[in-house]
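Here the complex is missing a single protein chain, while all its other protein chains stay put.
By written order: A and B. Residues from 1 in each chain.
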Amino acid sequence: MRRRISIGFALSLLLLGSMSLADAQTKDDTLVYALQSDVDTWDPPNSVLREAIILGYHVFDHLAARDLKTRRVGPSLATAWKTIDDTTWEVKLRQGVKFHDGSPFTAKDVKASFERVLDPTKKMTARGNHAKIKGVDIVDDYTVRFRTDGPYPLFVERMTALVIHSEKALREKPHEWVQENPIGTGPYKLVRWNRKQEHLLVRNDDYWGAKPHFKHVRIRIIPEQATQIAELISGGVDIIKAVPPDQMDVIDKSGQARTASSPILRTAMLQLDQAARGGPNPFTDRRVRQAANLAVDADAIIKHVLNGLGDRTATAVNPMAFGWDSGLKPYKQDLGRAKKLLAEAGFPNGVDITFNTGPPVVEPAIQQTNDAIVADMAKAGFRVKQNYIGDNTVLVARIKEGKGGPMFNWSWGYYSVFDADAILYDVFKCGENYSYYCNKELDDMIHAGRSTLDQKKRAEIYVKAQKLLFDDAAYLYKWGLRGVWGISNRVEYQAPADEVDRMFLATPRKK
Amino acid sequence: MKTVTASTDVALGAKTVAPAPRRSRIPLRRLWRFKWGVAAGAVMLLVVASAVCAPWIAPYSPVTVDIQHRLGPPAWMEGGTRAHLLGTDQIGRDLLSRVIYGGRVSLLIGTAAVLVSSGIGVLLGLAAGYFAGRIDWTIMTLVNVMLTFPFVLLALAVIAVLGPSLVNMIIVLGVADWPLYARVIRAETMAIREREFVLAGRALGMSHVRIIFNQILPNLVSVIVVIATLQVARVIILESFLSFLGLGVQPPTPAWGNMLGEGRVYMLNSWWIATFPGLAIFITTLTINLMGNALRDWLDPHMKV
Partner (left out) sequence: MKYYALRQLIQLAVVVVGISMLVFGILHVIGDPVLLLLPQNAGKEEYERYHKMLGLDKPIPVQYWKFASRAVQGDFGTSWYTSTPAFKLVLERMPPTLYLTTAGLVMALLIALPLGILAALKRHSFVDNLCTMLAVAGQAMPIFWLGIMLIIIFAVRLKVLPASGYGTWEHFLMPAFTLGAFLAPITMRLVRSGVIEILNMEYIRTARAKGFAEPTVIVKHAFRNACIPVITVLGLQFGQLLGGAIVTETVFAWPGVATLTVDSIRNQDFPVVQCAVVLLALIIVAVNFVVDMVVGLLDPRIRLGT
């Protein structure tokens, strides 16, 4: 795209950038939330970042929404839904809702939003999540039918995963405009976005649902964790997330703020290259994988390094996900057995492993836990060398290419879908971008699990799948993460179990 | 009589022309005048000695993990023990041992990088100053480009390609700093080039190489030594800066820079993890600077570096 930037335009940009940013908000009507990194776009389906999802919740609505207390999916822009047959869902829409630009919300907006994401030429990041939907048909202004490619049991969960855009905006404005100007139906509107610095939201007084208490929300980008905590305890920021467990005492002792934690869906593990995507490596042998699992004392690490803030998992299926098998017990540290297994596998004198690691983006205390794991593995004969890749985007790209092995950090947020399929498919199925495991038996189970709408049958299938994954020691299993939030004492706020912060639920604390 | 040199080179310390002093006998009793420098030198000797003797004086191995005793405070604070004089870090490694071993890496990188950069810089500076003309113009343009080009970007780019390792760090730091030497050496060379003994040498038919290395270079030794000494301090700081960005020496190998980086989140409660390596950098850099000052004054009080 050729564009000539005139001197005048450049100068005015310079001047604009230099204007003071003090706005008309007062302290009482403004809630300040800190993020470690900024979003790349205000068009959530076009971004892989969790921050984009979180911000999306404020300006947009989804068809369905999760009730944080019961963790069940309830109505939002959709009021009711049912299956017509195995491959068709009918959804009734809420009436009387308006977009921020004044246009009314009807079925055409739902159709436009979904078709846009499903369109392969648009290359939206979220396409894979909704690919089971073949088409969207308008029945009338407030009724929509979704045709799916075979039975789609996750449909209800996934209704919480796509924001509804204004069809008018999508039709009239170019793609680049949509990246910076979100037109949704949500509780807040975007006033201003200073990249990498802050966003300013203002309350939508015509909102169809419960109106947020705070008139303004300032989302400040503060990359340095120590600075975030300093801001929290000096009153500059009200809510911060991803507080490292080691820093909780600073906040709790400050008298200005407190910490709150909640188990979240995100589960951590170390992926082992069983599928040999990166070439032959020791982890193609099940005994080596089992030895790795047996070498690590994960319970001690959770206790001492995470200060107890982790929930040990037998596999990578999180206790909060549908299909989790509570009867399966995790590996317990057994160094003797680990050494024996290694010797049986042909490594009586130990084995050298390269471990690809990254910066702490979503997993708290990842460097400390990595060091502890490496130290434990050394006791069983694994000589692990850490290869630190300073940028998460680069690391993820390499993993996608198949260059992540033989061992690397991985955690999965399930896209906030509380279902075992949401991790088994992407992280364990043979051939998927982020899966380094290949087992036909498992693939068959995954397929079976998502091909029926019978929840009882699905649960049985998933119990079998977890036993397989455990016995085969597919990866080095760790734990379900616990999110830790820092909350100012002037605010009342609950730590969200789905990792999505909702500023519109925050209220001032009563004295 | 003064030679006119460009203002920038004046600021960087080119000498005004004075007759080259005889360097064969520098009175040792002048050393007393530089007691601060000597004291600094003694401290520096201690630092170097502890780095060299690390395996014998460090109480623990720097990489032994002990998560039961992580985040232990220094011995004189509540909760500290004499077993860990400076406390433990975030996975229980003894901080004192890590600081001692870290000195090895930092000093090694500092010395090696300075050798590389002074080697390149002196050679190019000599060439630019002696041959002048187009060679001079080319080299000085390169110098200006390098000086304007932000070091950080260069480091990021290079290490992103080559990967972070000790050798790559030395290469990057060495390559980043040579322009400084080149500029100063060039100015000095130009000044000396016009002097009688050089002209005489040329008249006698000495080759360029001989003139450069036999006549010009010996007069520059003191300048080079002083700048190089000061640069060691600067390189140590740059190393800590690169480690802060995650590009430096990789953990678990202790280097003062990466220890700082690992400890930065803990500044608010377990402050000792970052503070002691920081203190080590501080003391080392300070003493090197004082030593460098004294060295400069001892070798040639008229030097303006």
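Remarks
Keep this in mind: a contact is a pair of C-beta atoms (placed from the backbone, for glycine too) under 8 Å apart; a residue touches a chain by one contact, two chains touch by 3 or more.
Here the structure is a predicted model, which is why all the values come from computation and not from measurement.
When you scan A:68, A:138, A:170 or A:221 for touch with the missing chain, the hit is A:221. Note on the undisplayed chain: of the listed residues B:135, B:286 or B:299, the one touching it is B:286. Checked against the hidden chain, the listed residues A:28, A:141, A:180 or A:206 yield one contact partner: A:180. From the options A:106, A:125 or A:143, the residue with contact to the unseen chain in the full assembly is A:125. Against the chain not shown here, chain B presents residues 4-8, 10-13, 16, 33, 36-37, 141-142, 144-145, 147-154, 156-158, 160-161, 233, 237-238, 240-241, 244-245, 260, 264, 267-268, 274-275, 278, 281-282, 285-286, 289-290, 293, 297, 301, 304-305.
Residues of chain A in contact with the chain left out of this view: 1-5, 10, 13-14, 17-18, 20-22, 40-41, 123-125, 127-128, 175-176, 179-180, 194-198, 220-224, 226-227, 230-231, 233-236, 390-391, 393-394, 397, 400-401, 433.
The definition used in the following text is that only the chains that are shown with their structure count from here on.
Inter-chain centre distance (chain A to chain B, centres taken as mean C-alpha positions): 45 Å. Taken together, the chain A residues at the contact with chain B in this complex read 224-226, 229-230, 244, 246-247, 249-250, 300-301, 304-305, 359, 367-368, 371-372, 374-375, 386-388, 390.
Residues of chain B touching chain A in their complex: 65, 67-68, 70-71, 90-91, 164, 245-247, 250-252, 262, 264-270.
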